[in-house]
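Excluded from the complex is one protein chain; the other protein chains are retained at their positions.
To keep things simple, chains are lettered A and B as they appear, and every chain counts its residues starting from 1.
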Amino acid sequence: MSAQPQGFQQRAAQALSDENLQRSIGSLKGGFVAARARAVSALPEFEAMREAGRAIKDHTLDNLDYYLTRYEAEVVRRGGHVHWASDAQDACRIIRDICARVGAKTVTKGKSMVSEEIGLNDALEADGLEVIETDAGEYIVQLAKEAPSHIVMPTIHKTTSQIASLFHEHHRQYGFEHHVEDPAELIGQVRSVLRGKFFAADVGITGANFLVAETGSNVIVTNEGNGDLTSTLARVHIVTAGIEKVVPTLNDTSVLLRLLARSALGMDVTSYVTYSTGPRREGDLDGPEEYHVVLVDNGRTKMLEGAYRPMLRCIRCGACMNHCPVYLSVGGHAYGWVYPGPMGAVLTPMIAGHEKAQELPHACTLNGRCQQVCPVKIPLPDMLRHLRHDQWEEGFIRGKARWGIDAWAWLATRPKLYHAVTRTLVGIGALLGRSSGRFRRLPLASGWTTGRDMPAPQGTTFHAAWAKSKKQG
Amino acid sequence: MGRDKILQRIRSALGESHASEHDRALLDARMDQRPSGPKVALGAERMSQFLTKVIANNFTVERLASQQLLVSAVRALMPDDETPDISVAKAIQSLGWPADWKINYGPGRHVERLCVTQALAGIAETGSVVVASAPDNPTTLNFLPDMHVIVLRAEDVVDHPEDVWARMALENWPRAVNVISGPSRTADVGGIIVRPAHGPKRVHLIVIDA
Partner (left out) sequence: MSQPEPTSGSSTSPPRVALFVTCLVDLFRPSVGFAAIKLLEDAGCIVEVPSQQVCCGQPAYNSGDTEAARRIAKQVIETFCEFDYVVGPSGSCMSMLRKDYPEMLKDDPAWSARADSLSQRSYELMSFLSDVLHVRVEGISYAGTVAYHDSCSGLRTLGIKAQPRQLLSDVAGLELRELQDAETCCGFGGTFCVKYPDISVKMVSDKVGNIDMSGADTVIGGDLGCLLNIAGRLKRLGKTTRVFHAAEVLAGMAKGPGIGEAEKT
């Protein structure tokens, strides 16, 4: 999908007045957040696990060329193919070429954030392919021609009755005539419709939660089993993965999986964790005839360079957004692209560019809750502050925001003048505000006073009062 | 092309010093040593924790004293079927399945009421069952049926996933290793958990004690 991260403010305002959305994202608090808290408190080892997870990811990133080439050699040794894509366009071209070569007509897809990031569906549909998302949530947002609003729960923004209407419209062609609102029946329709698609698929595309250098495997984590049907029933299995997904060994995946399920869902495990390695073997009765991996850079090597390397630890659990008061206020679509919440506010400018995502790093109170819950200890507030720094240096921050800070910093390095100016302003403010103790409106501060009163100053500045008391002392 | 460009970008991002021969030797050693991280301590004896966890994960479980009892156990799972029509992994073909049943020993079909596959291991930490693909144990049988019956030998239950990896030869690493921890489910409609989504509605684990 194309990035539309500008206009955050407007989309946020819409989201705040959308009652359905507010109710849906409100349910995250009682759901995932409470479940994670229970799972973590039940586990004395959790902090040690976070540290181990961080260490594994940092070690791998610090030696990324080594592990990627080891991984590549294992994939090839076991009959698979590895493709390297510099950017989104490159990645789409590689996958389109494979589809064209094998004469594909139908493509099934397991959940893959990187495929959303590179805009794969649009590229394949432009070639006339039928592309079907098979994760129930992704299927729903695909039918609705929307984007996922959460990386783990793509449909968190949709009510059951919205989904019911959507299915009533689209599933008639499969013989489902009646409007039903029961979640089990609705999922039953998805199962029935997609079962045929899995068997018809020429190419199945999945993501990867991890790539294992030791075995050349890709690991996918699901609860539905759609990823396995996608990768096993299609003639060709294509894995799309960011280059940061590689880890050294199977044991390393076990450490990270313990963190992932708890952080994402508050559960010990998901229903399915699958290690897929290469194409069908001799004598195998099922499995793909071809196995391809597309390793995607798309801005990741730039993040590797320095300040943003910790962001590449991200295992896409969604805990940061589940705990983010801004995400919980405006939902995922406000962020305008594939990755919402705190991780999105870092990834979007890094991948799509500052100019397309100028607002996102600022839409954060730097309260630090995200870092506290991150399973691999990404210092998200520091990353966001660093992005603000980059924007400042590169001149993206202009106008009122820039000269306000400039003027204030100028004054703040001139203490005498500062105290004289503030004494005067506070004196006026206190005089005007004395009768009610607060202001309902203030010039230049409408941002504050649209929803809040502004408490009035007490009378004079502390420094003036202190100087006076010393004199009298 | 893309490969060299990306590897070059990675190396320049990491700086010159990182990839000395010494470092490579250390990295090779780490790959050989396969260090393991913190694990979740078991709350009970291995088999009892395993059984508690698989039940918590919504498996149904029964224990059989011998493999010879498997066919009648499967029969009991489909009491209303006059002629069971099921798929069975060839790994367990030789257990005396009744001649009048319709049994598919091939890959999974479009509609599968019940499939039986052979497990490689059970994991006590999480209550998971590991099923590996092989010519005699097709992967599709794990995902297509309404009811998935998994046959696990009691002696194959281990404490942690790391113990499974240690038992497997990397050289013959299977094409698909499925770690299964319950029936297929989703909460994508209204946040309500629905079973099944695409895979089995019920996973029935048969633990063979001998």
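One rule holds for everything that comes next: a contact is a pair of C-beta atoms (placed from the backbone, for glycine too) under 8 Å apart; a residue touches a chain by one contact, two chains touch by 3 or more.
This structure is a prediction, so every number in the text was calculated from the model and none was measured.
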item: Chain not shown, its touching partners among those shown; value: A
item: Options A:S41, A:Q173, A:T450 or A:Q472, residue touching the unrepresented chain; value: A:T450
item: Those residues of subunit A which, in the complete complex, touch the missing chain; value: 9, 12-13, 16, 29, 325-326, 329-330, 362-369, 371-372, 385, 387-393, 397, 401, 405-406, 408-409, 411-413, 415, 418-419, 422, 425-426, 434-438, 440, 445-448, 450-463, 465-467
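The working rule: only the chains that are shown with their structure count from here on.
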item: Length of the line joining the C-alpha centres of subunit A and subunit B, rounded to whole Å; value: 29
item: Subunit A - residues contacting subunit B, complex; value: 24, 27, 31, 43-45, 48-49, 52-53, 56, 59, 62-70, 78, 82-86, 90, 134-137, 140, 153-156, 159-160, 163, 183-184, 186-187, 190-191, 194-196, 198-199, 213-215, 217, 223-226, 228-229, 231-233, 243, 248-252, 254-255, 257-258, 268-287, 295, 297, 301-302, 304-306
item: Residue numbers on subunit B that touch subunit A, as the complex places them; value: 1-3, 5-7, 9-11, 13-14, 18-19, 23-24, 27, 30-31, 34-41, 53, 57, 106-108, 110, 126-128, 133-135, 138-140, 142-144, 160-162, 165, 170, 173-192, 194, 196-200
